[in-house]
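Of the protein chains in this complex, all but one are displayed in their positions.
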Amino acid sequence: MRRGSKLRSTGVTLSLLLPGLACFFGLFFYPMMVTVVRSLRPEGSDTGWTLVNYISFLSTAKARDVIVLTFTLSLSATLLSILFSVALALILRKKLGGHRFFRLTMIIPRVVPGLIGALGLLLFFGSRGWFNLLVMGVFPFVEKPIQINYTVPGLILFYTWLYFPFTALTTLSALESLDPGIEEAADVAGANKWHVLRYVILPLIMPGILAGSVLTFMAAFGAFSIPLIAGGNYRPLSVEIYKQIDLTPARWSAASARAMIMAMLQVIFLTIYMRILRRRSR
Amino acid sequence: MNLLRIYVKSILRGRKVLIYTFLLCFGLIIYVPFIVIMLRSVGKNWFGRLWLPPELTLDWYRWAVEVTKIFRITLNTLIIAVIAVAISTLIGIPTGWALGRRKIPGKELLMAMILLPRMIPPIAYALGIAQVFYRLHLVNTHFGVALAHVAICAPYAILVLSATIEGLDERVLEASAVCGANRFKTFFHVILPLILPGILTSIIFTFTASYNEFTLTLMTYGKDTVTLPVRTYLAIGEGYWEVTSAMSIILVIPSIFVLFMIQRQVTPEKLVGGFKGL
Amino acid sequence: MNDYMIELRDVTKRFGSIVANNRINLGIRRGELMTLLGPSGCGKTTSLRCITGHNIPDEGKVFIDGIDVTDIPTHKRELGMVFQNFALFPHMTVFENVEFPLMIRGINKREREELVEEALQLIRMKEYESHHPRQLSGGQQQRVGLARALVYRPKVLLLDEPLSNLDAKLREEMRFEIRDLIDRMGITAVYVTHDQAEALALSDRVAVMNRGKIEQIGTPTEIYDSPQSRFIADFIGLSDFLEGTVSSIRSDRGTAIVKVEGLEIQVVAGPNMEVGKRALLFIRPNNVELFNKTHKGGTNTFPGEVEKITYLGDRNDYRIKLGSNIRLRVQSDSKVRFRVGEEVKICILPDQCRVIV
Partner (left out) sequence: MKPKMLLCILLLAAPLALFGTGVAEEVPEITLIDTNSGANFQWYWQTQVIPAIKDQLGVKVNYIVSKEAPLIERMKAWEPGKGDAHLLFVKPGTIPKALDGGVDLETLYPDKVDVIPNLNKCPKEYLKTVLGVSIDGKGALYWRSQYALIYNSDYIKEPPTSWKEFYNRRAEWKGHIGIVRPDAKSGSSYRIPYSFLNAYVDMVDAQGKAIPLEDLQESNEGKDAFAKLINFYTYAKLPLPAEPPNMFEDFNAGDTWISFYAMDYSLWSRHQGTMPPSIKSGFLEEGMAAGSDGYLLVPVDIPEEYKATVYKVVNFLLSDDQQIRLITTMWQYTGTDIWDKIPGIVWDTIPPWEKMEQSRLRIGNSEVKNFIREKGADILIP
């Protein structure tokens, strides 16, 4: 009787899990395996095994450039997001007038489709956009418009614009869940504001910042639509992958091999990052 | 570094002017792109370096409606989003229930597995999905594109719903049983109302995710299932950024609607909750 | 230089329309332990925060050691503070917590270590120095909080309800420990609490606050024995209140007679008493003696009837009905017991019976 009910219970659990598992295997695991297999097949063939797709990509100097570019973009954007988010969160937690409005503003880049944001940024930072009009109007020594679009710093800026909310939100919520007494304690003990930030607030909200920055990093690392339209001469891995299948005839194997490299890089990096994070929060 | 220190210090000291300068810049950098798009969408003969367009026109909007069939595309996007949301929610409730309330050996691992799609760049499995969907003739169908979106949306739904269901008070369910409600009645009269806010959060997240999804759509769309982000992408490539801007303005309206819903219904903390967890 | 270590002069602090501190004047002498006592919301914490600088008074000035600190930021005020919820830095060890004020002050490593060791020894927490706060009990955490507040020998130690997060038994122990520590350090201390027993046991002087104002400042005995308002009498210790009219005053003996529902009660004469005016009598329940009905009368001895008895262990708490309409609470030791409905005689000690006008 008992064994029967236990079996039944397992059955119920399994059947409850079934949709989730079906989704995981059908829409993620199986396609992922298809990509793996495809990356090991010679181009355009359904039989045979080869590593040539990996080797032919990795052995070029371009591969290194692309990987370095991908990391440069995503890490710089992450770092910039952290700096910006901490400042923003420190301000917003004070609940100044209009803080609700700015809280709402903070999530806009996540709600509005990224491509529209990118289009707006392209227009704004373009050589005849408002940004350059302002700069050239304010600083008379700037004679030529500053090229921001289609440069690496410009891309980093775009990435940050789009993906900082992850970091900002977690930072803000970490900051707001902080016991105000702890800051007062530091304050009374003789710490000035900078000390309080440096020795008390930052170490305490670090887990929150890191958790958010992981999200920012992942989004920036996998970013596709933005570099596709705003990358110009700079093509991170995701665009490099897409360009392979955008050719006629499409190079599925080459694209798959690059995708596998990208996925592996991200997983490796995340594992290291999470380890640091865990050590930090311990 | 020193400069940074001085700046941070002055922010900390609460110098209102600096703080509001910072906030103003922040607000500008977030909103100005949309203002610029707005102007571009109604400007004509706007050449050289001018702050404002010399002529106003609604031609680009007419073009967006007549030529790019923006409403048809909006409809596509909404159909796909609704299918994706429905499937994700239907997956999310039972799976969230199992993960939230039932004893499962290796639950952590299972959760990590279900969230794995969020750790891998979408383009990696988008390639696989495209190939599989080609074979199954799912490419260029609303259902197919929606199904591809589910790959991204379902983990969201499972995450949000399992957290909600985990937070259900066991005693309430026991109380319901004590009151004589059977499982069916308990579900509809007690559980469902209790997890409804969670379901709503999940719907908003999955809807936003699907509505804005680009990578997977680009791999699985066809001429009948062009969605707004894909159309925007194509339009940016085609030139005529005036028309693209007009399309973008039309496209951004539902997003603003969603934003206001989020603002009313979901606190930023909840939003973080939704984004949290890898 | 005046002899106050801390002085609040006409301090007023408003939060919106709420006046949290209304023209507070308070002087705390060097080496004294002053308690701010009052119910929650009375403004005691606001006053404390005016001293720390976490609140800036809207009007008035704050002096520490004779210096006007009203506009000086907290971290330059040289204070030590113990918090209700301990407020230890969760990411630092016990040692680092105690070391923090020294590190901030840029004291060199060796000296720092010496001072921290000393402070930890003082609170008997030496062996816990590498623990994190969450591994400690509440009492231990509070001791670390004390060490952190005292380690750099501040001018003033502030304690904001330091014991209210501890359980009852520990609270009493810590009370003495704190008093002992403060005595040894000879430091000026301000202690904020809502617990009157704590205030009476610890303080050199007590300032009782109510609705943003200080109602009375005095030694614990003064506060307990001669409260100057019904609020204080009610707030501190148990009190019976009887309302009546003054029927005669004998200023030569310093006594007066107050008539309450037909009973003539002799009381200590107060300053503004007038014959015919209403008077509020206040009697501590343990200042009433209870006898059996055969006891022969004396001053302020009246017959009554036991209505209710509550056993409190070391004493009994009686509700006695006097005459037709007066009910009095009486506490006496538990050796003699009366039964419900028994007729008794009570004697209100005349020299402990005061009038609050």
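In order of appearance the chains are A, B and C, and numbering begins at 1 in each one.
Just so it is clear, contacts are C-beta pairs under 8 Å (C-beta built on N, C-alpha and C of every residue); 3 or more make two chains touch, one makes a residue touch a chain.
No experiment lies behind these values; they were computed from the predicted model shown.
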item: Visible chains in contact with the missing one; value: A, B
item: Per the touch definition above, residue among B:Ile6, B:Leu24, B:Leu75 or B:Leu136 touching the missing chain; value: B:Leu75
item: Given A:Ser59, A:Gln147 or A:Ser177, the one touching the chain that is not displayed; value: A:Gln147
item: Of B:Leu127, B:Val150, B:Val243 or B:Leu259, the one touching the omitted chain in the full complex; value: B:Val243
item: Chain not shown, touching residues in subunit A; value: 126-128, 145, 147, 149-151, 231-233, 246, 248
item: Interface with the undisplayed chain - residues on subunit B; value: 44-49, 55, 57, 59, 63, 66-68, 72, 74-75, 78-79, 81-82, 85-86, 140, 193, 196-197, 199-200, 203, 207, 222-223, 235-243, 261, 265
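One rule holds for everything that comes next: only the chains that are shown with their structure count from here on.
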item: Centre distance in Å when subunit A and subunit C are each reduced to the mean of their C-alpha atoms; value: 57
item: Chain centre separation (subunit A, subunit B; CA means) in Å; value: 15
item: Complex contact set, residues of subunit A against subunit C; value: 179, 181-182, 184-192, 195, 199-200, 203-204
item: Residues of subunit C touching subunit A in the complex; value: 52-54, 73-81, 83-85, 87-91, 100-101, 103-105, 145, 148-149, 152, 158
item: Subunit A contact footprint on subunit B (complex, rising order); value: 5, 8-9, 11-14, 19, 22-23, 26-27, 29-34, 36-37, 40, 48-51, 90-92, 94-95, 97-99, 102-104, 110, 113-114, 116-132, 147-148, 150-151, 154, 158, 208, 211-212, 214-215, 218, 228-229, 232-233, 236-237, 241, 244-245, 248, 251-252, 255-256, 258-259, 262-263, 268-269, 271-272, 275-276, 278
